[in-house]
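Note sheet for the following structure.
Here is chain A:
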Amino acid sequence: MAPDTLAAPPPAHDTATTPPGPAISLVDVVKDYGGDRKGAANGAAVRGVDLDIGEGEFFSLLGPSGCGKTTTLRMIAGFEEPTGGRILLHGRDMVGVPPDQRDVNLVFQSYALFPHLSVADNVAFGLRRHRVPKGEIHDRVDRMLHTVELADKADRRPRQLSGGQQQRVALARALVNRPRALLLDEPLGALDLKLRQSMQLELKRIQREVGITFVYVTHDQAEALTMSDRIAVMNGGLVEQVGPPREVYERPATAFVAGFIGTSNVLSGRLADSGTGSGAEAGARTGVLDLGDGQQVVLPLPEGAAAGSPVEVTVRPEKITLGAAPPTGRVSRIRGTVEEVVYLGTSSSYAVRTATGTELTVFQPNDGTAALTPGRGDTVWLTWATAHSYPLAPAPAPAPAPGPDAPAPR
Partner candidate 1 sequence: MLLPPPPGAPRPSRRTLLRSALGAAALAPLAACSVPGARKDVPTGRAEIAAAVRDFWSGRRRTGKLDFVNYTQYIDADPADQSRHPTLEEFTRRTGIEITYQELIDDSASWFGKTQPLFASGEGIGHDLMVVGSDSYLTKYIELGYLAPLDHSRLPNFARHAGAAYKNSSFDPGNVYTVPWQSGMTGIGYDPAKVGRKITSWQDLRDPALRGKVGMWNDAVQMGNVALLAIGRDPETSTPEDWRRAADWLRGQRDAGMVRAYSTATYQSALQRGDLWASLVYSGDVYQANRSGSRLEFVIPEEGGLLWTDNLCLPVTAAGAVDALTYMDYAYRPEVAARITETVQFICPVPAARDVIVREAAAATGERRAALQALSTSPLVFPSESDQSRLRRMRVLERAEEKQWNALFEPIYQA
Partner candidate 2 sequence: MSRPPARRARRRPVAALAPYLMVLPGWLWLAAFFVAPVLVMLSLSLQTGDFIDGFRQTFHVGTYGDALATYHTQLVRSLLYGGAATVCCLLIGYPVAYWIAFRAGRHKSVYLFLLLLPFFVSFVIRTQSWNVVLADNGVVLGPLKHLGLLPGDFHVLATPYAVIGGLAYNFLPFMVLPVYVALERVDPRLLEAAADLYAGRAATFGRVVLPLSLPGVFAGVLLTFVPASADYVNAAILGGPSTTMIGNIIQTEYFTNLDYPGAAALSFLLMGTLLIAVFLYARALGTEDVLEVAAR
């Protein structure tokens, strides 16, 4: 399946991963704070986002700070009004509807628990606003506190709880309302690593249990890969790629995605040969980047690529194998010198400097299957299967120098 890239994919064609009838649709959503706002002088925070988020899906918005992911989330919640486009919740246009009348709930990065209310009262807050009968409130709060394993803390004040417990109260306070979708704004950002990892699993479990659509904002690619059904990678106010974690990781659509998710090796050059590949490539058209001196990169030929056109190719470190002699045939092969070896336990990481000066990272498992375990200064040959060469789409219309932490929306 073609990578579900940037610029306006027709909505809901992605039937394989999205259940029918998107829970949330964003249609060409733009948020422009205007030139007068400090830090956003270069224009829009969100520059035209189209997304369809399926019912019950765990959907992540991933990107560096200032990429527009939080602004996008806040527009869904209703705290920001888009300056263009439409936001549909279950088909209903939400633009202009205040947050208290939207059937979504937000879990804040800082939790934003009410300090003057007990845990139980915090959780009951939304139900009381909806004038749910008292007995039902009690039952639902009680059940929800059990779900997040805080039943014994119901009478505590938020500041008497640990960070992880506060986090679960925030989650309970949102989930107890049974919203059509739950929005989470870097909810684990304030927790330490260990707690964060256990909370990731916890969140995933809760999401499976309640079956509600989660829209999850994070800048942590590992977190996004671990938890999400699908990920939208954002950069400079635009979505660069949408897809399941494996697809985004293994087949990054752009150099940005490749660089942002995991470690990636990028090689660039001009296409030397536009002929079809050998039978081994199962009829797929392949191309070759000739790096000279017997070195080459073989790659699936991008649509419409002509000989001589510039191409960037990415390959993941764990796909590369090391050998003492150059492999033969129509396969990628590059010579380099090992500059650094880092032992990582289950694997080792090699930094290899190629003849052209590019540094490539290679992971080799330490399970004894590695053909070669070179040391520093050794000359090695790198190779990988053609299927693991990913030509990158040309960069999208360059975002005008997104500031270090651009529009930091509040």
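Keep in mind how these were chosen: all candidates are chains of the complex that A comes from, given by their letters.
In this text, a contact is a pair of C-beta atoms (placed from the backbone, for glycine too) under 8 Å apart; a residue touches a chain by one contact, two chains touch by 3 or more; residues count from 1.
Since this is a predicted model, take the numbers as computed values, not measurements.
Enquirer: Scan 1 or 2 and return whichever one touches chain A in the complex.
Expert: Among 1 or 2, contact with chain A goes to 2.
Enquirer: Please give the residue numbers of chain A that touch candidate 2 in the complex, ascending.
Expert: Touch residues, chain A against candidate 2: 77-79, 98-101, 105-106, 108, 110, 112-116, 125-126, 129-130, 157, 159, 173-174, 177, 410.
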